[in-house]
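All protein chains of the complex are present and in place, except for one that has been dropped.
Think of it as A, B and C in the order they're written, each chain with its own count starting at 1.
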Amino acid sequence: MSEAFTKSMARNIFYGGAFFFLLLFLALTFDTINALPKLDNRAALESPVGPQIAKGKHLWEVNNCIGCHTLLGEGAYFAPELGNVYKRYGSNLDAVKGRIKGLISLPAEGIPMRRMPRFKFTDEEIAALAEFLKYASEINTSGWPPNDQG
Amino acid sequence: MFMYGKHILGIRACTWVYFFLLVLSFITYLVGQLGLGGLEVSLLVLFFALMKGHLVGLYFMGLVRVKGFWHWPVSIWLIIPGVLISIAFYLAN
Amino acid sequence: MTATTATIGCSSQSKYPSGDLAIWVFILAELLVFGIFFAVYAFARMNNVELFNEFQQHLDLNAALINTWALITSSYFVVRAVAAIKEGNSQLCVRWLLAAIAMGAVFLVVKSGEYAHHFGQGINLSTNSFYMFYLSLTFFHFMHVIMGMVILAAVAIKAHQGGYSASDNTGVHTGASYWHMVDLVWLILFPLVYVMR
Partner (left out) sequence: MQYQSQKVAIPYFVGAIVLFVAQILFGLIMGLQYVMGDFLFPEIPFNVARMVHTNALIVWLLMGFMGAAYYLVPEEAETELHSPFLAKLMFWVFFAAAGLTVAGYLLVPYSTLADITGNELLPTMGREFLEQPTITKIGIVVVALAFLYNLGMTILRGRKTAINLVLMIGLVGLAVLFLFSFYNPTNLVLDKFFWWWVVHLWVEGVWELILGSILAFVLIKVTGVDREIIEKWLYIIIAMAFISGIIGTGHHFFWIGTPEYWQWWGSIFSALEPIPFFMMTIFAFSMVKQRRRNHPNRVATLWALGASVMAFLGAGVWGFMHTLSPVNYYTHGSQLTAAHGHMAFYGAYVMIVLTIISYAMPLLRGRTAANSERQQTLEIWSFWLMTIAMTLITLFLTAAGILQVWLQRVLDSPLPFMAAQDQLTVFYWMREFAGVMFLIGLLLYIASFFVGDKEPEASVKTIA
């Protein structure tokens, strides 16, 4: 009795269902956008270091850091999570800066392990990156990652 | 209450079901209004709800006269969440 | 009650429920979502019994009762509409459908009043887990009521134009089945969220 199952009804369910769930998704999105100010650490963006964070994010992007690292768990799985790296290094900006500086100035040859490209960052740029990572670590991520190792 | 017979699927049966649903809902409401709680009361209220759902499925949706596979989905749907909810309430108390 | 001998759907037993089978596939999918949601509510409550019990008392039981009655009544009206079209009486069918839609509107108005009250107090999805579930479940259902009313309206318009007859009325059954599903879900939602504690 396959006539009982009509194509036009299947089509209507597709259109109706798609529209319905799209609306619901938009409603939830609306609520999310309203809830974000309490979660997304935008206070840091509006603080005096805000421009530095913006610069850090830009550097993060134009050097394709996400191509090896994860940030809040998203990215490549080749190198450590950096969303919480600030906390991993004892919530110490200088420690983070020192770590970046150390990694990018390793000699070009003779290190047979996964390694960071030798980016040519100025001290100012390293400071911006560290501020960006600090900002990221202070986003409310519902308790993720489970521990400091990321 | 509703025997199989000539009028089983008739409007009159549905009307009775309708009144019955109203009454059961009112009882549920009273339970809430009186602030009754606890496992037994909760499960009783849940049982009423499942019964109401069952009646809607059988009479309003007309599944009472459907035989075979399609007779069951609504009943099964009521039973599975019903059991899960009961377990959760049992464990919570 | 001239319709005492009228039957719902076909008079004989059948292998398939009345209405387009496609809507039944959809109804099962929807029931599955709601079923999971209900079970998840109950288990989430398990970890926060006190919180759930406390905030449950802030809900408006009177509104819930009115809404339950409204939806049951509406469902019953749809049953009458189906019976009417089975007898070939399109205009009677339209009137029952309009009455059913009106009851749906009652539900929407009352529920909106409840929401206005909550939102007025600054409550939203992030307030606590009870309100998260309460708002999510009821809003999800709220949207289904709207959807159901749209479907009933479409059926009513077509019936008004004489699009159905005593022999050809699958569309009415289809809309009716969906509407009963909306009612069915509420019948579980009402005690679970408002009463059980």
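Convention: contacts are C-beta pairs under 8 Å (C-beta built on N, C-alpha and C of every residue); 3 or more make two chains touch, one makes a residue touch a chain.
If you're wondering where the values come from, they're calculated on a predicted model, not measured in any experiment.
*Asks:* Considering the complete complex, which visible chains touch the unshown chain?
*Replies:* Contacts of the omitted chain with visible chains: A, C.
*Asks:* Among C:A22, C:A42 or C:V172, which one is in touch with the chain left out?
*Replies:* Touching the chain that is not displayed is residue C:A22.
*Asks:* By the contact criterion defined above, which parts of subunit A meet the unshown chain? Give residue numbers in ascending order.
*Replies:* These residues of subunit A touch the chain that is not shown: 2, 5-7, 10-11, 13-14, 17-18, 21-22, 24-25, 28, 31-32, 35-36, 39-42, 45, 53-54, 57-58, 60-68, 70-81, 108, 111-115, 117-119, 135-136, 139-147, 149-150.
*Asks:* Spell out the interface residues on subunit C facing the chain that's missing from view.
*Replies:* Residues 22, 25-26, 29, 32-33, 36-37, 40, 44, 125-126, 132-133, 136 of subunit C touch the chain absent from view.
In the analysis below, only the chains that are shown with their structure count from here on.
*Asks:* Just give me the whole-number Å value for how far the CA centre of subunit A lies from that of subunit B.
*Replies:* 48
*Asks:* Could you grab the centroid distance between subunit A and subunit C? Build each centroid from C-alpha atoms only and quote it in angstrom.
*Replies:* Computed value for the inter-centroid distance: 41 Å.
*Asks:* What's the distance between the Cα centroids of subunit B and subunit C, rounded to whole Å?
*Replies:* The answer is 15 Å.
*Asks:* Show the residues in subunit B shared as contacts by 2 or more other chains, in ascending order.
*Replies:* none
*Asks:* Among the residues of subunit C, pick out those that touch two or more other chains and give their numbers.
*Replies:* If we look for residues of subunit C contacting two or more partner chains, we find 15-16.
*Asks:* In the complex, go through subunit C and note every residue touching subunit B.
*Replies:* Within the complex, subunit C contacts subunit B at residues 1, 3-18, 24, 28, 31-32, 34-35, 38-39, 42-43, 45-46, 49, 53, 57, 61, 64-65, 68-69, 72-73, 75-76, 78-80, 83, 176-177, 180-181, 183-184, 187-188, 190-192, 194-197.
*Asks:* Spell out the part of subunit B that touches subunit C in their complex, as residue ranges.
*Replies:* Against subunit C, subunit B makes touches at 6-7, 9-12, 14-15, 18, 21-22, 25-26, 28-29, 31-33, 35, 37-38, 42, 45-46, 48-50, 52-53, 56-57, 59-63, 65-70, 73-74, 77-78, 80-81, 84-85, 87-89, 91-93.
*Asks:* Which residues of subunit C touch subunit A in the complex?
*Replies:* 15-16, 20-23, 25-26, 124-126, 139-140, 143, 147, 151, 170, 174
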